[in-house]
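A single protein chain has been removed from this complex, and every other one stays in its place.
Labels run A, B, C, D and E following the written order; every chain starts at residue 1.
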Amino acid sequence: MELLIKFLLSTGFVGMSWQNLVMILFGVLFIYLAIKKNFEPLLLLPIGFGLIVGNIPLPAEIAGSEEGNFFYNIYQGVSQGIYPPLIFLGVGAMTDFSSMLSNPKLVLLGAAAQFGIFLTLIGALFIGFTPAQAGAIGIIGGADGPTAIFLASKLAPELLGSIAIAAYSYMSLVPVIQPPIMRLLTTKEERRIRMQVSRQVSKKEKIIFPIVAFLVCTMIAPGSMVLMGCLFFGNLLKEAVVTERLANTARNAMIDILTILLGFSVGAHTLAENFLTWQSIGIFVMGAAAFACATAAGVLFAKFMNLFLKQKINPLVGAAGVSAVPNAARVCNKVGLEADPGNYLLMHAMAPNVAGVVGSAIAAGVLLTILGS
Amino acid sequence: MELLIKFLLSTGFVGMSWQNLVMILFGVLFIYLAIKKNFEPLLLLPIGFGLIVGNIPLPAEIAGSEEGNFFYNIYQGVSQGIYPPLIFLGVGAMTDFSSMLSNPKLVLLGAAAQFGIFLTLIGALFIGFTPAQAGAIGIIGGADGPTAIFLASKLAPELLGSIAIAAYSYMSLVPVIQPPIMRLLTTKEERRIRMQVSRQVSKKEKIIFPIVAFLVCTMIAPGSMVLMGCLFFGNLLKEAVVTERLANTARNAMIDILTILLGFSVGAHTLAENFLTWQSIGIFVMGAAAFACATAAGVLFAKFMNLFLKQKINPLVGAAGVSAVPNAARVCNKVGLEADPGNYLLMHAMAPNVAGVVGSAIAAGVLLTILGS
Amino acid sequence: MELLIKFLLSTGFVGMSWQNLVMILFGVLFIYLAIKKNFEPLLLLPIGFGLIVGNIPLPAEIAGSEEGNFFYNIYQGVSQGIYPPLIFLGVGAMTDFSSMLSNPKLVLLGAAAQFGIFLTLIGALFIGFTPAQAGAIGIIGGADGPTAIFLASKLAPELLGSIAIAAYSYMSLVPVIQPPIMRLLTTKEERRIRMQVSRQVSKKEKIIFPIVAFLVCTMIAPGSMVLMGCLFFGNLLKEAVVTERLANTARNAMIDILTILLGFSVGAHTLAENFLTWQSIGIFVMGAAAFACATAAGVLFAKFMNLFLKQKINPLVGAAGVSAVPNAARVCNKVGLEADPGNYLLMHAMAPNVAGVVGSAIAAGVLLTILGS
Amino acid sequence: MNFGFHNIIDGNGFGVMLTGMLIVFVGLVFLSCIIMLLSSLVDKKKRPRRRLSQNPDPVELKPSTAEIIAVASLVIHMESERSLGELAQTPIQRQSRHGSIWTSVGKMHSLSEGGSHA
Amino acid sequence: MNFGFHNIIDGNGFGVMLTGMLIVFVGLVFLSCIIMLLSSLVDKKKRPRRRLSQNPDPVELKPSTAEIIAVASLVIHMESERSLGELAQTPIQRQSRHGSIWTSVGKMHSLSEGGSHA
Partner (left out) sequence: MNFGFHNIIDGNGFGVMLTGMLIVFVGLVFLSCIIMLLSSLVDKKKRPRRRLSQNPDPVELKPSTAEIIAVASLVIHMESERSLGELAQTPIQRQSRHGSIWTSVGKMHSLSEGGSHA
C-alpha cells in the first residue's frame, strides 16, 4: 500500500508547476506552427516535442544524476559542438554556389546583411547581457541555425535553447518580417530593376571554389575554421562527382539523424528556469531587431552599390543577404514579382543568400575569437 | 623460435573451455533459427554472431583492458541506455496507431496482457532472484525488445544477455506458444465472433494522438518518460507529413545502424559465465510462463469485457495484447480464420497489439521507479 | 582599435609556416588525384581536405585544449579503433566470397602476397623504425585501408596519417605498380593460360562460410578477432537474406557516414610535424617496396603451385593476392587480355583478391599480438 | 538460489504487482478515454484516403499510350533529378501523399517548399 | 538586468562591431575577388550543361517506342536495385515478397554483383 502512495507521489501531477505547464504549451505551439504554418518543421517540431518531454516534472530518483540519462547523453553532441558542424557538412552537400559564382559582386550584399548581427550585439549589451551572451544573441541575426547553435554552445550554453528557438522561428518568419522593410526602403522603380542573366559556371570552378573559399575565410577568420571546414568539405563532396555517394549520404541519412538528435535534445534541455525568463524575452526582441536590421542593411547596401555600378542591382536581392536559405531568396522573388510580374529574382537572390551563410559563419568566427574565453 | 611458441600459446585453441564451445554452439543455433525459422532475424542473427565473437577465448595481452576495446566501446550505447530508446524512436516512426484510434476500448486488452509481466516477477522472486532482477525478468512478458533491453540495462545489467535472448526468442515463438492457450480458453462460437469494421481515423487525430498519449503516459508513469518520449516522437515525425524525411531516415538508416550495433554488442557481451548459469534456465522458464500468462490474461479479459459490451469483442484479439508486434496480431488472425474462414481479425488485433507496446513501456516505467536503486 | 590588432594577430597569415603551406599543397594534390585520376576518391578526397583544414595555423586561444575540439572529438572514433572495424563490417556486407568458395586453392595466393608485409617490416626495422612502427608500416603491404588504419592506431598512432595516405595512394597506384612486375616474372605462355570455369556456389555454402571462416581465422590469430568478426558479420548479414535491410544500410548509409568521419578526421590530424619528416619518406619508399614484393610473391607462388597442379593456374592471378579490392583483380584481367584477348581472368582473380583481405587481417592480428605492447 | 515464498514477501512482490497492474490499467483506460474524446473533438467529416493496392494489376489499370508516355517522361524526369543528385536533398519525393504519377509535377512545387536544415 | 550605455562601453561593443563588420567585409570582398579570378583563370569554353526541364510535359516529349523500351529496361534495373529497399521496409513486407515478376530474379543478383568496394 505504502508502495502505491510512494508511487503516486512520484507521478507527474505532483510537482507539476505552472512553469512546466507553460513550457509544455510552448512545445505544443511550436509543433503546431511546424505542421500548420510549415515553420522550419525539420527543427521546430523536434524542438517542440523535446520541450514537452524535457519539462515533465520527474521525481529525483527517476531523473537521477545527469550522467547515464538518455537526454543528457544525446545532448553531448550539442554541448561538445559535434552535431552543428556535421549538419553544416550536410548543408554544404546540399548547397549550390553556382549562382554566387556567376555574379560575384552580389557577395557583398551577404556581407552587408551581417550588420544585423553586430547591431543586435550592441543592443544585447545595452539591455545588460554579458559580452559573451550578447555575441551569442547577435548571431541570431545570422539567420543560420547550425551557426547559431554552434556559437551559442561555445559562448552562452545557458541561453542555447532560447537562441535556437528564436533563430529558427525568425528564419521561418522571414516572409512576414522582410517585405514591409523591403517596400519601405525601395521605390517601385528600384523594385522593377531587371538584372542581366548570369553566366554559366563551369564544373571546374565549382570544384575549386570550396577549397579556395575555405582558405580565404579561415585565413581571415580562423575562428570560423570548423564551420567553414565542414560547409566547404560537404560542398566539395557534392561538386567532385567521384564522391557523390558520400555527398548523398551526408545530405540525407546523416543530416536527418543529426537533425533528429539535435532538435530533440536541444528541446529537452530547454527548461523552464532557463526559458521563462526576462532574458528570453530580451532575446526574442533582439532577434526580431536583428532580422529587421539585417534586411535593411542588405537593401540599403545594394542601393549604395548602385551608385557605382552601371549594371544596376535590384535592391530587393540585398534582403536575401540575411541567408535563412532559401526563404529569404523566395521572399525577394515574391516582392519583385509584385512590382513587376515577369521579373524573376530568385536565381539572383540565391547569390547573396548563400553568401550570407558564409558571412555569418565568418562573423561567428570573429565573435568566437574576440569573446570566447 | 620462442616467438612462435609464445604465439602458439596465444592461439584460441589454448584456453578454449567447454563453456566457450557451448556458447559458440548457442550462437550458431540462434543464427540457424534466424535464417531457417525466421526467428526475429534482425536481432537474433546479430546476437548469435556476437555470441560467437564474444566467446572466443583471448589471451590477456590481446583482450587487454576493457577500455579501448572495440566491443566495449560499442556496448556503451547499451549500458548507457542510448540505443534502445533511439530504436524505439524508429519503431514509433514505423507504427500506425490508427487501428487503435479507431476502436479505443480494445486498448484495455493491451493493459490486461501486461499481467504476465508481474506474475513472472513474482515467480522470479520465488525462485530467488533479487527484486531488481525479478523486474528485469518480468519485462520479458512485455514481448518488446527495446523495452526489455532498456529496463534490463538499468535493473540487472548482469542478466541483460539472457533477457534479451529470451525476449526475442519468445517473441518469435509466439505462433507456437499462443494458439493452444487461445483455443483452450475460447469456445468455437467466441472465435467466430465478427467485429464491426472500424471507422476512418482523420489525419488530425493521428497527429494529436502521440502528443496527448505521451503526456498521459508520462504523467501517470514518469519512469516511462524516455521510452514514451522516443516512441511518440518517432510517431509524430511520421504522422506530421512535414517531417517525413526525418521519419523515413529514423525507420530505415537510423534503426538499422542501431540494430546492428545493439545486437552485435549485446551478443559479444553475453559471456559463458553469465549465460551458462541456473539463472538463465530460470529466466527462460519464467519467460515462457510470462508469455503464456500474458496471452491468457488478454483472452480472459476480452471475455470479461464481453459481459458488459453489446458489441461483442472476439476474445482472440485479446491475445494480441502481449505486443510482439506484429506476430501476435497475425496469430490472432490465423486462429480466427481456422474457426471461420472469412473472419479477418488482423486490423482489429493491431489495436491491442500496439496498445501492448504502450502498456509494457508503462509497466517498465513503474518497475524502474519502484525497483530502480 | 587594439581589438582589431589583437584580431589581426590571430589571423591565419600570422604564424603560417612553410610547413603548413606544404601540407596544404599536399591536401590540394590528393584532392586533385582523387578527382582527376580517381585515386580512391572516397578516402583520399576527405583526407586531402582534412589535411588543408588541419594545417591552417590557429592562435592558441581558438585551437584551445584538445578536448571539446570538433576534430579531436570525431578523431576519437579512429584513435579508439571504432570506425575501421565498422567500415570493415560494411565491406563485408559488400563482399562476395563466392569466387573464392568456388576454387579454394587460389586462397593460398592470398597468403603468399602477404609476404610483402613482413619483408617491409624488416626493411622498416633496417632503416631504424621501432618494431611496433615497423609492423604498422609493413601492413601497408596488406593493401587494405581499414586494416592498415586499425593496426596503425594500435601500434604507431604517430605515423597513422602517413600510413593511411601511403596505403590508399598505393592501392590506387596498383595499375601502375603491378603490370611491369607481372610481365617481368611471367612468360607470354604463362599469361596465356586459361583457367577452367569455376563451379556454382550454393546459398548454403555462402551462409556457412563467414561463420566457419571467422572461427578458423580467430582461432589461429586471435589478434585479428575484431577485424574478422566485423568482416564476416557483415558478410553474414549480406548472405542471410533475412537481414538484407541491415546489410543494405551497413554497405550504404553506415559505411558512407563512417568514411566521411574517418577520412576527414585522419586528414585533419596529419600535421606537418608528423608528416613532413624523413620517416614519412621512409614510409612511402617502404610502401612501394611492400606492394612490389607482395605482387612478386603472389605471382611467383602461383608459378610454384603450378609445379604440382595439373590444372594450371594463370600466374597473373597471383598478383591479385595483394587485395586492393577490386583494382588488383582488374589489373590481372587487363594484363591477361593483353596476352590473350578473350582470356578473362577477372572472376578467377577475385578469389585471391578477397583471400588477400582475410590474409592481411590475419597478418595484422599476428603483428598486434607480437608487437602490441 | 534459494526458493521460497518468503522471497516474494521480502521483495514485496504482491505490492509491486498490484501497483503495477493498477498503474498500467489507469494509464491505458485514461488513454482510451482520451482517444474517444479526441475522435469526438476533431471534425468528423472524413476525406476518404485513396487506398493504393501495393501491387497494382496491369490488366486493371489499362493505361492509354498517353499515360505510358507520361510514365516515360516521369522516369526520365526522376532519373535526371537523381543523377543530378539534387532530388536527394528534398523531402518532397517521399512527402507527397498522392499515389498517382500525375503528381510528379506537384513534386516540383513541394520541392520549392522543402524546408532547409540550415 | 541593468540597462545602460555603460554596458556597451564596458563590453567594448563598438570595437567588436567595427572589427566584426570589417573582417566580414574584408573576407567576402576577398572572396568575390577570388571568384572573379577563378572565372577568368579556368577555361572559358563551356560545354553547355544539359538543362532538364523541371516538369517535363508529356506532350512535348513524344518518346519513340525505342525510348519507351529503354524506360522499361531502366525500370527493371531500378526495381532490381531498389528491391533491397523494398526488403528494407517493414517486417511484414519483408516476409511477403510481392512486386513485379520481372524483377524477382534481379533482386538477389543486383545484390551479389553489387560492386565490391573492399
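Convention: a residue touches a chain if its C-beta (ideal position, glycine included) is under 8 Å from a C-beta of that chain, and two chains touch if they have at least 3 such contacts.
Small disclaimer: the values here were computed from a predicted structure and weren't measured.
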Among C:Met171, C:Met225, C:Ala288 or C:Val335, contact with the omitted chain is made only by C:Met171
Touching the absent chain in the whole complex: find that residue among C:Leu125, C:Leu300 or C:Met347. C:Leu125
In the complete complex, the non-displayed chain touches which residues of chain C? 38, 40-43, 87-88, 90-91, 100-101, 104-105, 107-108, 110-111, 114-115, 117-119, 121-122, 125-131, 134-135, 144-147, 171, 199-202, 204-205, 208-209, 212-213, 216-217, 220-221, 245, 248, 252-253, 255-256, 259, 278-279, 282, 323, 325-327, 355, 357-359, 362-363, 366-367, 370-371
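Just so we're on the same page, only the chains that are shown with their structure count from here on.
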Centroid distance [mean C-alpha coordinates] between chain E and chain A, Å: 20
So the centre of each chain is just the mean of its C-alpha atoms; given that, what is the distance between chain A and chain B in Å? 40
Residues of chain D touching at least two other chains: 12, 16, 19, 23, 91, 115
For chain B, residues that touch 2 or more chains besides their own: 38, 42, 220-221, 241-243, 245, 248, 252-253, 256, 366, 370
